[in-house]
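In this view, the complex is presented without one of its protein chains, the others remaining in place.
Note that the chains take the letters A and B in the order they are written out, and that residue 1 is the start of every chain.
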Amino acid sequence: MQEAQFISLLWLIGILAEAMTGALAAGRKQMDLFGVVIIGCATAIGGGTLRDILLGNYPIIWVENVHYLIAIAFASLLTVIIAPLMRYLSKLFLAIDALGLAVFSIIGAQKTLALGFSPVVAVVMGVVTGVFGGVIRDILCNQVPLIFRKELYAIISLMTASLYIGLSYLGVTEWVNLIMCLSFGFSFRMLALKYKWSMPTFDYQAEIDTHGH
Amino acid sequence: MQEAQFISLLWLIGILAEAMTGALAAGRKQMDLFGVVIIGCATAIGGGTLRDILLGNYPIIWVENVHYLIAIAFASLLTVIIAPLMRYLSKLFLAIDALGLAVFSIIGAQKTLALGFSPVVAVVMGVVTGVFGGVIRDILCNQVPLIFRKELYAIISLMTASLYIGLSYLGVTEWVNLIMCLSFGFSFRMLALKYKWSMPTFDYQAEIDTHGH
Partner (left out) sequence: MQEAQFISLLWLIGILAEAMTGALAAGRKQMDLFGVVIIGCATAIGGGTLRDILLGNYPIIWVENVHYLIAIAFASLLTVIIAPLMRYLSKLFLAIDALGLAVFSIIGAQKTLALGFSPVVAVVMGVVTGVFGGVIRDILCNQVPLIFRKELYAIISLMTASLYIGLSYLGVTEWVNLIMCLSFGFSFRMLALKYKWSMPTFDYQAEIDTHGH
């Protein structure tokens, strides 16, 4: 198997798993099956779509290969059927989501570099690819995006994308680079979940309250 | 009258009616006149705009023909004045909205096919054109998109777009195709409203509650 095939396979696992977590989020809002499919699609490919729109990189991958979209729609609907089982799989899904975070961040950075943009833009687009599917999901579900408030997530995306680009520039072989970045991103996210690591929070309201405003 | 003129006329009626329902939604949130215009515009042309951005199809229609945007803004403001009458016209508006759903879905599919994309992409873009104006309206009004929870709407868009594309491939004349698809979409939507047909809902919260999680 080539590096490109390996990362594509992980990407496919990632988008299907994200579709399923998106479907669950739709279920928490009692949406109908159409809402389930839309939220599943937005969660799975919203980040990559936003990246391509920001870069003006057309055609967007799921427009060119619409079978990805169909697979995502099926995964979303399947979730409705197997939802009773999902509780027993929640640890598996957290693990796939952690892997997906690393995979999406690496792919976002890769594609941006391949289009000739600068490394800093590639890091930014790694983060957009890694986390904005979840942001769009939360906007459609009418809630403040989770990743702005919960355990370390986006910063891991940023560090994984940076590590990938840094190692590429140092001339590290693609295979070694991929394995190192996937291990780093995955382990860091799992540790953040286990030990509830989170970013410092900025609470401006509280301070105003303190001063009686 | 040609087919193209006929469908354009229906499209114009559709965007003006959508602008007016958007303006009413803004009124329900006590927005000011600027908010009324923005929500009116987003409801009327948000779906087609999102389609063109996803396809990279520039210039967007209202950028090329800005008089459409001006007409939509006027229709939105007019709504504020005639709002007291709107209650008596609610059935008329539901009927125009049902027709608009069919028209937008057909046009979205038509334009996508004309750009050389595959039939499946054309169906997806028919749905985007048909329903995402309402989704953007609801996001701007800070509520969970209605179409993810109410009577059959998006699925009718999907079926109308599919029917149009299917009949085109079978070589059905454009006029016959249009009349059949418009009749199908319009009647199906009116029946769904009358008999409160809706999609099955996915309620994941309830199940968790049942199991005490």
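The definition used in the following text is that contacts are C-beta pairs under 8 Å (C-beta built on N, C-alpha and C of every residue); 3 or more make two chains touch, one makes a residue touch a chain.
From a predicted model like this one, the values you see are computed outputs, not experimental measurements.
Trainee: Which residue, A:Ala95, A:Ile155, A:Val172 or A:Met190, contacts the hidden chain when the whole complex is considered?
Mentor: A:Ile155
Trainee: Can you tell me which of A:Met1, A:Ile81 or A:Val144 touches the chain that was removed from the display?
Mentor: Of these options, the touching residue for the absent chain is A:Val144.
Trainee: Suppose we count only contacts with the excluded chain; which residues of subunit A make the list?
Mentor: 53-56, 117-118, 120-121, 124, 135, 139, 142-145, 147-150, 153-155, 198-208, 211, 213
Trainee: Of the residues in subunit B, which ones touch the absent chain?
Mentor: Its contact residues with the unshown chain are 23-24, 26-36, 38-39, 49, 53, 56, 58-60, 63, 66, 69-70, 80, 83-84, 87, 139-142.
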